[in-house]
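Only one protein chain is missing; all other protein chains are in place.
Up next is chain A:
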Amino acid sequence: MTINEKQDELIADFSMMEEWMDKYEYIIQLGKELPLIAEQYKTDDNLIKGCQSRVWLHTELKDGKLFFTGDSDAVITKGLISLMISVLSGHTPKDIAASDIYFIDAIGLRSHLSPTRSNGLLSMLKQMKLYAVAYMAKMES
C-alpha cells in the first residue's frame, strides 16, 4: 500500500465514526497495540521535543526502506504515533520525505486535538521526515 492509499484508508475508517469519543476509542486502541520500541532506544536522543507527554521515536533502515518504532507515556499520544507509523513506516526515505500528509487535517485531528497535542503530532511528522532526509543524504553519499 502506498502512503496515500494508507492515508485514504484511515480517512475512510474515521469517517465511519460519528462521535469524537468513538474516534478517540479507536486511537486509544491503536495506542495499546503499538509495537513497543526496544527499551535501549528510549533515550533522551530519541525524545521528540514539543510534546506535553514524552515521546520516543526510533528509526531503522532495512532493504532501502525506513521502519519506525515509538512509545509515549500517554496512551492517546501512543495512538497518534501508531497512526503516523502506519502511514509512513516501510517506505523508502525518498517517498517519506516527499510525502504530502493530508490525513491529519482530513480526519479533523488537527482541529480536535488540544493545541499542544496537535503541535506534538506535527513535531513527530517533522522528525520522521527529517530522519528520511538524513537517510537519503547518507544513501546518496
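Everything below uses one rule, namely that a contact is a pair of C-beta atoms (placed from the backbone, for glycine too) under 8 Å apart; a residue touches a chain by one contact, two chains touch by 3 or more; residues count from 1.
Methods note: contacts and distances are computed from a predicted model.
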| item | value |
| --- | --- |
| Undepicted complex member, UniProt protein name, chosen from "Probable cysteine desulfurase", "Peptidase", "ABC transporter ATP-binding protein" or "Maltose/maltodextrin transport system permease protein" | "Probable cysteine desulfurase" |
| Residue among A:Ile11, A:Ile28 or A:Ala98 touching the omitted chain | A:Ile28 |
| In chain A, positions touching the absent partner | 20-21, 24-25, 28, 52-54, 73-77, 112-114, 117 |
